[in-house]
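With one protein chain withheld, the remaining protein chains of the complex are depicted in position.
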Amino acid sequence: MIVDVTLRQGIADPEGATIERALPALGFSGVSNVKAGKSFRMTIDAESESAALEKATSLAERLLSNPVIEDAAARLGERVAT
Amino acid sequence: MIVDVTLRQGIADPEGATIERALPALGFSGVSNVKAGKSFRMTIDAESESAALEKATSLAERLLSNPVIEDAAARLGERVAT
Amino acid sequence: MSSPPQSLHRALGLSDDELDDIKTVLGRDPNHLELALFGVMWSEHCSYKSSRLHLRRLPTTAPHVLVGPGENAGVIDAGDGIAVAIRIESHNHPSAIEPYQGAATGVGGILRDVFTMGARPLAVMDPLFFGELTDARQRWLVEGVVSGISGYGNSVGVPTIGGELTFDDCYRSNPLVNVLCVGALPKERLVLGVASGVGNLAVLLGSRTGRDGIGGVSVLASAGFSGEDGAASIDDAKRPSVQVGDPYEEKRLIEACLELLDGGLVVGIQDLGGAGLVCATSETAARGGVGMDVDVTAVPLREPGLVPFEIMTSESQERMLAIITPENLDAVRALCDKWEVRAAVVGRVVAPLSRRDGTTQGMLRIRNGFDGEVLAEVPASALADEAPLYDRPRERPSTLDQVRADDPTFDEPVGSPNDDLLDLLVDPVWVYRQYDSQLFLNTVVGPGRDAALLRLAGPGLPSSTRGIALSTDSNPRWCALDPRNGTALTVFEGVANLACVGAKPKAVVNCLNFGNPEHPEVMWQLSESIDGMADACVALEIPVIGGNVSLYNESGGSDIDPTPVIGLLGVVDELVAPPPGWNWREGNVLVLVGAQRADGERPFPLGGSRWATKRGRRGGVVEGVDPVALLLTLDFVVAEIGSICAGAASDVTAVHDVSGGGLATALAEMVAATGVGAEVVELDGHAELFSEFPGRFVMATSDVEALEERARAAGVLTTRLGVSQGERLRVGSMIDLSVTQIASRRRDALEEALATLN
Partner (left out) sequence: MNRVGVVVFPGSNCEYDAAAAMNALGAKAELVWHSTTDLSGFDGVILPGGFAHGDYLRPGALARFSPVMEAVSRFAHTGGPVLGICNGFQVLAEAGLLPGALQKNIGLTFLSQPTTLVVTSNNSVLTSGAVIGQELVIPINHFVGSYTCDDETLKRVLDSGQVVLRYKENPNGSRADIAGLANERGNVVGLMPHPERAMSTLLGSADGRVLLESFVAANVAA
């Protein structure tokens, strides 16, 4: 299970902004809206995928994020095909 | 575009371990292998999805992760119309 | 300019009377934007409308005061061509909602107040107050606040050298996070936040503006939390978008601003704090007696769609407003580019309007484009200085006599004094270990002792061998019982802390954390507390050069205990050797120096002591201290320790003032620090062990006759307490503990308490 924690819309993201500012000097152009976030991977014992997802969501909201500034969402652990 | 950065196998993850230790007391059982990672979301101007992915991968490897301790992978997020 | 609906002013926190005042000032109805500007500027937080009347009673002048209260920071002349700036502020309400960012932005804000004066910030202190450590939420608050201060302070590169740490359930939903900053500057670089020179430009430096804390600090800090659990109930309209601190931006801003000042490129400079741009522009204009045109469209935004009201009142962090001449614009831009600091011309200084009576009035005009539509036009001084002044009703709490009568001083002790003593020992090392306390190579005494002591040195300062000492103190339990006496004793305690490092007090700053001023009992407490501070400062001849008032610290209708935090700044004339600290050696004689008993009916009062509070006994009487004896004692200790700092040989090997936890705690702390035990005479029961009245010092000496002789000559009382020796602390028949037991308990108490809460 993977929990993604991102800053809420409108909350300042100094880390993302600093990385973005540094990019042109490193030869990366055309990159914008850089946002830094956190992710947590874990194994959850549960009867079903939906039960696991529910558990992860509750974990995400109660422990892994601060809802005042962050959004959290849980997803199943397979890599999204690219 | 989203870049996920995770600690390499075998590298100590005190953050993940601390979270895992705290879980039972909060009433979460059956959660194991907690690993803390980072994610970076960004918009990349590119001609094609594959070009964007290539750019993101290069960014992931050259800047967003430290190969001594971290793995990085890029994947597509939502597409933004330009 | 359409006029707003009836209730808009109330939603903005303005009373009906205040709306009438605004109409009188303007001679017409205000529009929405104007009303919003008044709403934030006339909030309690920005205008001090409930406290200003009382603050006037504080003594604020002395020959060495260069800048007193009212500016961004107070400034004294510390000698050798160096001026020292100091300021304290609260960030209580934001920290209750998001402890990390609340505390972090508190540090950021206080630094800006200091470098605004042209001073390089050299040190921070952080008095903190939380509920008892009994649940995971308090732990979350403690860890969040401490890591916020650590995360911001360390990264921005200013050492945190001390603070306070108090746990009491009155702070359960209302943690207090106060931050003090001290900085230094070459005397001639002193600048004030003044706009002058018609045609000059107002340049906004630093971060882009977002919807951070709109109406935030000002509105939040001007209304209590309604529900039981502060954070849970603030969900609604009052919840501002939380401000996020960026220490890296602030670091570059500090360096850029100091370079601008060194280069003589600015006329005036002002930080953006509570109430953001409207506050900075109206205050600078008001101080300079000029008008200012502000172009809201010129303000760099972090996100699209902000309306003028949001732009003007946003509390986005890490921004400064510099007033410069147009000729210097290019140079200012170049310097800002070097530091990667954004610089945008957002305003112009304009001539004040002439009024019919021959006086002039500087107008703050908010415009849509420099030559565009005028969106708001109000007298700058009306916003900045002319908020209504309230003499709110005051009333001595009706329960106070009863509470005072319930005096724990004569309680029969239950259990063993050994356990009582162990229970009182807490080293906040878990907190201060997270703070860089040594940057700039000035820290002679860091956190964990009586006062912090710094060399008076820093980049760009004239050379000096002086030192500055800092202490923050509070005693809410005393102040709950007797705000006047309690506050005076708190000042005395701070001065005693300075004496332990050989420093003479030069200035006081204070942060008055109180409950809801609309409660007459709270106003009485505030007024009494201010009088107590004034009395103590007059007696000691110390000017109060700055402060901050944080009201509405209440939740669920109950107010915190009155919590005046006293910050003291002292100077050591010659600092070439460290003060002796707590490290006595084997075989020293231990002497109690100063008053032997309190000045009242109770020789060893326990009302408001930590010993009594631990037992749930919160009543009693706070006795006074004889100021004459106190002054003699302080002078004596300052002379003794000051001479050691100046490099002289001395028989004095250790010194520590008696404060929280009383004499027994002071002895145990010294035992823990040195690893050498002590054999101490019988004392007058648990009251003498644990009574906390200030003005007493434990000194250790290798030549007791010589010390006694010097004390006698100075008119200071001494008694021999015993001898430092062995591996146990024994006090008569009452205390018998091993050195390791004391040391490990003291070191681990806090960390263990936190660890049990998950």
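Going in written order, the chains are labelled A, B and C, and every chain counts its residues from 1.
Rule of thumb we're sticking to: a residue touches a chain if its C-beta (ideal position, glycine included) is under 8 Å from a C-beta of that chain, and two chains touch if they have at least 3 such contacts.
Note that the structure is a prediction, hence the values are computed from the model and not measured.
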Have a look at C:Ser150, C:Thr665 or C:Ser724 and name the one touching the chain we're not showing. C:Ser150
Which is it among C:Tyr435, C:Trp478 or C:Trp611 that touches the chain not included here? C:Tyr435
Contacting the left-out chain: of C:Glu303, C:Glu340, C:Glu601 or C:Asp736, that is C:Glu340
Residues from chain A at the interface with the omitted partner, ascending: 14-15, 18-19, 22, 25-26, 36
If the missing chain were put back, which residues of chain C would it touch? 147, 150-151, 154-157, 246-249, 251-252, 338-340, 432-444, 455, 459, 575-578
What residues on chain B make contact with the chain left out of this view? 10-12, 14-15, 18, 63-64, 66, 68-69
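Heads up, the rule we're going with is that only the chains that are shown with their structure count from here on.
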Averaging over Cα atoms per chain, report the distance between chain B and chain C in Å. 41
Go ahead and note the Å separation of the Cα centroids belonging to chain A and chain B. 8
When centres are defined as mean Cα positions, the distance from chain A to chain C in whole Å is 37
Indicate the residues of chain A shared as contacts by at least two other chains. none
Could you list which residues of chain C touch at least two other chains? none
The chain A residues in contact with chain C across the complex are 7, 10-14, 18, 21, 66, 68-69
For the chain A and chain B complex, residues of the former touching the latter: 4, 6, 16, 19-20, 23, 26, 28, 30-46, 55, 58-59, 62-64, 79-80, 82
In their shared complex, chain A is touched by residues of chain C numbered 97-98, 100-101, 207, 210-212, 231, 239, 241-246, 248-249, 302-303, 316-317, 340
